[in-house]
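With one protein chain held back, the other chains of the complex are shown just where they sit.
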Amino acid sequence: MVDNYHALGLDALISVGGDGSMRIAQRLGALGLRIVGVPKTIDQDLGATDYTFGFNTAVQTATDAIDRLRDTAISHDRVMVLELMGRNAGWIALCSALAGGAHVCIIPEIPYRIDPIVATIRRRRERGQPFSLVIIAEGARPAEGQQSLAGPRKAGAMPQLFGAGYKLGSELQPHLQLELRVTVLGHIQRGGSPTQFDRILGTRFGAAAVDAVVAGKFGSMVALRTPDIVTVPIAEACANERRVDPQGQLVQAARDVGVCFGDETP
Amino acid sequence: MVDNYHALGLDALISVGGDGSMRIAQRLGALGLRIVGVPKTIDQDLGATDYTFGFNTAVQTATDAIDRLRDTAISHDRVMVLELMGRNAGWIALCSALAGGAHVCIIPEIPYRIDPIVATIRRRRERGQPFSLVIIAEGARPAEGQQSLAGPRKAGAMPQLFGAGYKLGSELQPHLQLELRVTVLGHIQRGGSPTQFDRILGTRFGAAAVDAVVAGKFGSMVALRTPDIVTVPIAEACANERRVDPQGQLVQAARDVGVCFGDETP
Amino acid sequence: MVDNYHALGLDALISVGGDGSMRIAQRLGALGLRIVGVPKTIDQDLGATDYTFGFNTAVQTATDAIDRLRDTAISHDRVMVLELMGRNAGWIALCSALAGGAHVCIIPEIPYRIDPIVATIRRRRERGQPFSLVIIAEGARPAEGQQSLAGPRKAGAMPQLFGAGYKLGSELQPHLQLELRVTVLGHIQRGGSPTQFDRILGTRFGAAAVDAVVAGKFGSMVALRTPDIVTVPIAEACANERRVDPQGQLVQAARDVGVCFGDETP
Partner (left out) sequence: MVDNYHALGLDALISVGGDGSMRIAQRLGALGLRIVGVPKTIDQDLGATDYTFGFNTAVQTATDAIDRLRDTAISHDRVMVLELMGRNAGWIALCSALAGGAHVCIIPEIPYRIDPIVATIRRRRERGQPFSLVIIAEGARPAEGQQSLAGPRKAGAMPQLFGAGYKLGSELQPHLQLELRVTVLGHIQRGGSPTQFDRILGTRFGAAAVDAVVAGKFGSMVALRTPDIVTVPIAEACANERRVDPQGQLVQAARDVGVCFGDETP
């Protein structure tokens, strides 16, 4: 990459991506390239910015899916398990669960046990609501066990998360008198016409990145500190993977409206 | 059901459903109940009517999903396999493939082999389009093999189709130099705010069913014969499961625009 | 156009459009051009085909608008008047009114008086529903009066319909104790990502038009006779402007579910 940069006679490089891309950008900067970062990932797992673009659209798509699943859940008295993306962060799952009015939300930051989930579904049934919507992040971790992976990790590649929804579904089914179905939304979350929020954020990030290049602010990443776009050191964005705070306001709001996270004591 | 009908002192019964519900309605009619049918199924597998309501919405939802998958397919040079519903009929898969501009469409009515699919994906790659969208109906049948089922059929229950997309994906992957991902849209196809087409059809069917009761046309089902709503004997609707005609216009139009059905001779 | 056709050395011409375009195609055919027509208009006012493409999408967009207006109508006890397109045909207005659950629907084919509309809105109010949704086609005609036009007709141009919604609103307001708002959806109905129905129809029409050229069926237009695509003489499509039948099934179904057309005797 360094060779190509020089061979092409580039003045500067704008790197658009997530966590991995920003780490590479940081290393390229250390090797002398004049680089500015733009935070783009649906996973929202990058520090130093309120939002990355792509996230808002992904949560909208997932929320639309929950709205649709709810109809069959109600009409057929079903437990619907929906697996969403997010890698090691629960942002997509948590925000979609809140927006979609889900009853259970399993995220990597809160290891789960089966018992409280079963209790939640049963309690709803006893109250005359024999259907439940269960959201699970692909990176979910059982309190006793590991993340679900597609297979052994390949050298140099990130492990591919796979199967969290089916695992949870097969664990839950024996404990329920209701039918259960698992849906994996998959890459449907990664595309489509972006929401207005993501379009504005992308436009502002783009304009700010050009300004940063003009101003010579290399080694920096543009970031949203609502309502402002600022620049921060790429190193700061990479320093901490941004994850859901189990004690934070968002999880607490979800608990307040009755969402089960799988860590409750019955 | 007969006992309940009489115990409730019903004058007549309007039965809303698909293939299975209409067969039951037919039997109840033979047992003396005054019954009128309304065709509702996303699978569109009921004879004697141009459209059943629910189908239009399901195909719209599936088409939206293909639109979203296309973006990641293109940006990541991926082969995206999307499994859609439809039971033994390929209507949802075929119509969604046409509307979404898919490159491969596997339906139960046309048994498939792997070779022509691999050839299609390779040919696209050689032409500079290293991505492909593959649609497969849950009821797809390999030329040599069986439909994919969730497990042994339970007594009295319909067999649960499961796994067609993952099976095709795992068969294709070894033959490709591209990454492949499988998505199963599942029950997301069965809900949500209905399209205008389904709302109008449902309203017209409902009004016509009431008219049929008033007119004493028992044993009949309301049906769309574009642009009219008519009544037909329920028996006629049940006589033939409505399936895609492999030699019909719709399949031919898809072949004309380059869609591979898995039965081509290389 | 004839000169250009020959200068370009064209073998044949495929003309895509509505009523006006098909009349021109017919004349060009009479002048010796080898021409095939494809019916495309949101107005659905072309004969000889079950549907023109564009119509399904326009009705979906209008139905979405009605869904949105309903919320404010209910929360603010308002009468919402929505003007829709369609030129001299009421198809968009009628289908959107049915799909959107409107209470009043004014179309060019049924000249309207104010009295029955006022009576409908008052009756709803007395029943505890102090809001109403009123759909009016741009080409609406009062029983005593003319269509609303933007100004004097320009030579050689079609008259521009304008103001039907505002006219009706200002006539209704003095008779109501409710606030009333007029919205004109305008060209928002003419664009956007097409519905699956329109995409499939467009794809099938396109393939069939090429087939018609290959088969030498000049002077013909492709048409949908559900479920088939056929060819018909362009002359047949132009012979009759296709308009809503005031005694037809669709209007009757709307009356059955309580829609007021402005021609009722109180």
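We call the chains A, B and C, going by the order they appear; numbering starts again at 1 in every chain.
By definition in this document, a residue touches a chain if its C-beta (ideal position, glycine included) is under 8 Å from a C-beta of that chain, and two chains touch if they have at least 3 such contacts.
Predicted model, so just to flag it, every value in this text is computed and none were measured.
Within the full complex, the chain left out of the display is in contact with A, C. Only one of A:Gln196, A:Gln247 or A:Thr265 touches the absent chain when the whole complex is considered: A:Gln196. Checked against the full complex, the candidates C:Leu185, C:Ile200, C:Val213 or C:Ala253 give a single residue touching the omitted chain, namely C:Leu185. Checked against the hidden chain, the listed residues C:Ala25, C:Met80, C:Leu178 or C:Cys238 yield one contact partner: C:Met80.
Interface residues of chain A facing the missing partner chain: 50, 56, 59-60, 62-63, 67, 95-96, 98-100, 193, 195-197, 199-200, 203-204, 207-208, 210-211, 226-229, 249-250, 253, 256-257.
Chain C meets the missing chain through residues 61, 64-65, 67-72, 78, 80, 181-192.
In the analysis below, only the chains that are shown with their structure count from here on.
Superposing the C-alpha atoms of chain A onto those of chain B requires a rotation of 180 degrees, given to the nearest 5. Chain B and chain C have centres, each the mean of its CA atoms, that are 30 Å apart. Counting partner chains per residue, chain B has residues 67 touching two or more of them.
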